[in-house]
Structures are given as structure tokens and as C-alpha cells.
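One protein chain omitted, others in place.
Here is chain A:
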Amino acid sequence: MKRKLAATLLGITLVATTMLTGCGKTNESGKVDDGKNTSNEEVTIKYATYSAGPDHIKDLEAMIDEFEKQNENINVEYEVIGFNDYFTKLQTQATSKTLPDVFEINYENFVTYANNGVLKDVTEIAKSDETFDESVLTKGAIDHFKYQDKLYGLTEKFSNVVMYYNKDLFDAAGLEYPKPDWTWKDELKAAQALTKDGVYGTYSPVQYNELYKTVAQNGGSLFDAEGKPTINSKENIEAVQWMIDKMNKYNVQPTPEQMSGKSPEDMFKNGEIAMLRTGSWMLGVFADAPFNWDIALEPANTDKVHHVFVDGIVASANTKHADAAWKFIKFMSVDPTATKLRVESGWDLPVVDNEEVRESFLNIEKPESREVIFEALETGIVPPTVLNYSRVQDKINEELSKAVIGQVTVEEGLNEAQAKVEKIVK
């Protein structure tokens, strides 16, 4: 009897301590702090971000300090999550209705979240906010985070993709630098002259993101105006064929085996690629490259088109502090101190139409042709808005990979992709 008693007691104690430690904790966020004697309620909002890490955490903290100074009764707790895992975590939180009050989201994923009703409609709050002036944003920027005519957040920043080129390699081959009116043919000619001695003339990846831009540069498109997939159109097939020919026919672009795991950016910095399409986020990273380089508009075929990637901040539908959330969204998007900090630290560019912002960006020395970043905006396209964007992207990338290694022809691959995407989009 004694040992049964001892055992049961032990068991009960174990279970009890576990439960007690658990239930003892109080839910901090969302509670009004009665301790302070301020006229306004003390409010804490949670903010999740992916773009702040790993290099801009101090910049984010500076912005949050400024925000808290301007709004003394609001505390912001931030959380940095690596981009690759960001949406895994967000989806879990969305399912259990525990999304942070405000969080960063990129344009590609915004539609899915808005459609699933997990975002807060801030149209009314924005309208009744007298300090918010829409015209301070660049044209069209306010529409990025609108869904079915309701506003869910504001664009925090943008980045775009341009062509970087190694001036020293061009000089050595006696070639002219890329001009704004270059077409794919001009690029091919230069690339062929540059490809020698372990250097490749050009590089642009064969995957979904490059795809929707490159087909647009040939007058094609992945989806039509009604959102129906048009993946295997004639223009698209031509464009993809060009993307693959550069590697397999003309040998001016390294194949995945030739790259053997190196990233194109690393290869460019090491002088192994002469022309590289990559984003404005590399301006800072290439700054200490041991050669002269500059940027130019991308060569196109029929239409000049550039990538524009847009990140915004939205509020969750179950936030208890909608007003504080809106204030933070507005601050990160248009506040002069925040935007100045963003440009100075090279943390992408704000979407404000502001001379001062432009000037401070253009005044950074390297590279010379910084205005290309703004010029590319004029012919910029955002990713296609489609529900289940990540599934569509996966299916298309599958077919593209097969085409790259020659397992299917370009036409077969795109036909397959069309069929698969039609099923997803239905």
C-alpha cells in the first residue's frame, strides 16, 4: 500500500507542477496597463518582420525608437523571422488566430491572406486619419495592398531588378557598355565576346520570378487580364527558349552544373559573370567588389519590363489595437525620419515621392548610374496576383527545371505547366 501511495503522490506532484507553471503565466499582450497614470491607455503591439534580419535589426530598432517617441503610449515588440520560414510560422498563427498585431508581407502572398479574411480592413481608419495624405506615396503605390477595393495596409518599401555589369571585363574585351535601348540580340553579341577564360557573359536564373518578367519582355504574360493562365502562349515559349538557349545553345550563361553550387551573386563578385540580373538589394553587397561595375536597364525584346518587388505592412484581423496598428503602418511607410533612415542604411527604398529621398539615394557614390533604379520603376511590373501563389510557383518551377536539363522541350514543359496551373487556379 505504501509504495502505491508514494507512486501516486509522485505522479500527482509531477503533473501538478507542470500545470501550475503553465497556468501561472498571464497573457501580456493586449492588456491595458493599469499601473500607469497616463491619460491614454498604454498599448503594446507585436510586429513580425523578415526583412530586418540579419543586417538591419539596428535600423529597425532605431525606427521603432522614433515611433515610440512620437507615440508615447504605444510599445512595439518586434520579432525577426528568417524569410524562408516566415510564412510557415505565419500560417500556423493565422490558423490559430494568433497573428501578431502588425506584420510584414510581400506582394505575392498578400492576396492569399486578404482573401482568407485574416487581415484587418483599415479603409475606414485611413480615411478618418487627418494626418495621412495619400499623395505623398508614389503613383499607384496605395493600390498595392488593396484587395477588392478595401485597404489592408501600406507599402513599406520596394526593390527592383536591374542589370549589373562588370566594366573592367567590358573594357578588356573592347566592348561598349550596355545602353538603355539594348535588346536581347545586343546582349547576346556582347555576351559571346565576353565568354572566355572561365568568365561567362551573362546570367539570369530560369525560375518563376525571372519567368514572368522575361515573357513580359517578349510581349507575353503568364496570366491574362481575367486571371486565367496563359502559360503556353507563343510569346512565352519563345521567351523561355531564349532563357534556355543562352545556356545550352550559345553557352554564354553557366548551367547549374557549371555553377556547381555557387550563387550568381558570388560569381559576379568574383569576376566570373560579366552581366548579371539581380536586385537593388545587392548595391550594398557589391560595394567592395575589386573591380569597376555599374548598373543599366535590362535589355528586352519587344517591351522594356523590370521586376518590382514590394513589401508592405498589414494588420491582423484579430488585433485588439487597430488604431495603434494603423499608426505604425503609416509611420513605417511615409514618416520622414523612417524613410530617411531606410535610404541611408540601404534597406530598400520607400515609396514616397520625395525629392530629398531621391537626392540622398543618388548621392551615394557607387555605382554611377543610380538613377537606373528609379528609371526601372517606370517600366516595372509586380508579381502576378494569383491565389495559392506558392503552389503555382512550385508547379512552374518543376516544369522549368525539367526543360533546363533537357528532359522535356520548352513547349512540352509549358503545356504541362499550363495544365497543372489551370487545375490549381480553378
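The working rule: a contact is a pair of C-beta atoms (placed from the backbone, for glycine too) under 8 Å apart; a residue touches a chain by one contact, two chains touch by 3 or more; residues count from 1.
In this text, contacts and distances are computed from a predicted model.
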Among "Stage III sporulation protein AA", "Carbohydrate ABC transporter membrane protein 2, CUT1 family", "NADH-quinone oxidoreductase subunit H" or "ABC transmembrane type-1 domain-containing protein", the UniProt name of the subunit that does not appear here: "Carbohydrate ABC transporter membrane protein 2, CUT1 family"
Of A:E77, A:E235 or A:D323, the residue in touch with the unshown chain: A:E77
Options A:K89, A:K146, A:K340 or A:K402, residue touching the unrepresented chain: A:K89
Hidden partner interface residues of chain A, rising order: 2-3, 6-7, 10, 14, 18, 21-23, 25-27, 46, 48, 50-51, 53-55, 57, 77, 79-85, 88-89, 92, 95-96, 98, 100, 263, 265-266, 270, 279, 281-282, 285
